[in-house]
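One protein chain omitted, others in place.
Each chain gets a letter, A and B, in the order it is written, and its residues are counted from 1.
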Amino acid sequence: MSALAVEGLIAGYEPDLPIVREASLAVAPGEILAVLGPNGAGKSTLIKAIAGLVRVYGGRVLLEGEEITNAPAHTMVRRGLAFVPQTENVFANLSIAENLDLAAAIVKAPRARVGALYDLFPDLARQRRLAAGRLSGGQRQMLAVARALVVAPRVLMLDEPSAGLSPKLVGQVFEKLLEIRASGVTIVLVEQNVKAALAIADRGVILVEGKERVMGEAQSLMDDPAVAELYLGRSGRHAGEGA
Amino acid sequence: MLQLIADGLVVGSVVSLGAVGLTMTYAILRFANFAHGELLAWGAYLALSMLGILLAIGGAERMVPLSPFSFGWELVVAALVACVGAAAIALVLDKLLFSRLRHGAAITLVIASFGAALALRNLLQFLWGPIPTYYSRELQIAIPLVPRDVLGGMRITPDQLLVLALAAATVVGLHLFLTRTTLGKAMRATALNPQLARVAGVDVDGVIRATWIIGAVLATIAGVLAGLTVQLRPQLGFDLLLPLFAAAILGGIGNVYGAVLGGLIVGLAESLAVPLIGAEYRAAVSFLVIIAILLVRPQGLLGERT
Partner (left out) sequence: MDALLPVLSYATFFLVFVSVFAVIVLGLNLQWGFTGLFNVGVAGFVAIGAYTSAILTAPDYPNQVGGFGLPVVVGMVGAMVTSGLAALVVGVAALRLRHDYLAITTFGIAMTIQLVALNAQWLTGGAFGLQFVPRPFTETFGTTLGANAAYLALCLAILALVYVALERLVRSPFGRVLRAIREDETAAQSLGKRAFVFRLQSFVIGCAVMGLGGALYAHFVGFVAAEDFLPILTFQLWAMLIVGGAGNNRGAVLGAFVVWGVWTLSGNLLRELTPQAEQARGAALQVVLIGIALCAMLVWRPRGLIGERVGEGGKAKRGGS
């Protein structure tokens, strides 16, 4: 059974103008799936529709076989699905510790879990009193991921975690994602940064105009000239140079 | 002088209670609710009607006062029932009006609240009539707290002392609620970042309902206390609206503790300004407070964000 599966999903902001058009994909347990595609392909809308933040007009979303289509966003964490938004993904006015404590309090998570997260993110542990709004981009992203892990999800979805980060920081964040995966969490990653994403992903799916076009092993996608064509349009030759 | 301070603090306590609800609505729903004053008035009048019903059931002519206060147990029960009624009004208003406009521009909500305020105020006047009234005609003896030869002295009635005590107790209770309970923390998260709160597992719709209920309950307490210490009139909510806004802005709009502080300052400012500008201009003090704070420190005394 897939950890997360999407079947013929139609979703968007207006019923007669869907942005996701009959998209389907499946993620195996413990896998990292990269969702790629050109700008405006509907990647972000797709992941938000799965998270319950964008309305689904057709098709199904299954979490470990259980249908969660259009379930309210706040119920997702209780079902084991966590989401890291692209922007405003931390409580900027609160300190690191307050961010994690608040997130833990909302889902009544055991206190030990926040402690375990500090072990996973020693950088955050070192400056718990610092306001999240004053963190650097990379650390803020780390905090956003840590916040999502407070609920001990089985599936973690991230919307462009590399956005606005230097290559070095992208490396650090993605490094951390591999560690998280190693602990058994399934990861779905929406990314502009094709090269970095495919470097850590097991498989990738390329979305074009709201529908999956190419699916496959990460390595094979990297080498596939058709992917470059799809991804960068007519002139594209360097699939790996995205973002 | 001392007497003015005491009077100001009593008025300020009522304003604080109302302003807390107003500022919470702003923090969670992100709009200035011009109908909030009407929740005070409706709470106060619902309590009045409930009081009449209770007295009629008991076959009593009037309340037997719970010494040393001017009112009997009936008013306490009536106020509790009124809290439920005011909360119901707030929830219905949200369901019928505000929830439908929530996804558009925030200012539409302000206009809607303006229309709702007008409808509620006039409906109240339609139902209860325009003539001012009282819960109890019992006269109270003011307790001299400070002798007359010290700064003019200070006297205060037991009812007024109760207002101060209730306001303080409510603020402590609210603080414990916001810092200790899951719902309180969920409200804080929603105020800070509704979208993130949602993905972190906060039932934002539930938080919104809770906000309306708490705001309406505090408004009812404030309205009943205003009715108890001054009088009941249909414009009660309208007349308090500007002080409520002044208190909320002064404290930093969205900041609960700021609203309490702001309420006390507005109450004091009104009271102390009376000898200077005359009682007839008392209501303008709130406006001057608003203009002054916007020019000097627009984020308010306790506000952080601009």
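We take it that a residue touches a chain if its C-beta (ideal position, glycine included) is under 8 Å from a C-beta of that chain, and two chains touch if they have at least 3 such contacts.
Since this is a predicted model, take the numbers as computed values, not measurements.
The chain not shown here is touched by just one of B:Leu242, B:Val256 or B:Ala269, and that residue is B:Leu242.
In the complete assembly, the contact with the undisplayed chain comes from B:Ala112, out of B:Leu39, B:Ala112, B:Val171 or B:Ala210. In the full complex, chain B makes contact with the omitted chain through residues 26, 31-32, 34, 97, 100-101, 103-108, 110-112, 114-123, 125-126, 129-130, 238, 241-242, 245-246, 249, 253, 278, 280-281, 283-284, 286-287, 290-291, 294-295, 298.
Simple rule for what comes next: only the chains that are shown with their structure count from here on.
Chain A and chain B, compared by their mean Cα positions, are separated by 44 Å. Residue ranges on chain A touching chain B, taken from their complex, read 51, 53, 72-78, 82-83, 85, 88-94, 102-103, 105-108, 147-148, 150-151.
Listing the residues of chain B that touch chain A in their complex gives 182, 185-186, 188-189, 192-193, 195-205, 304-305.
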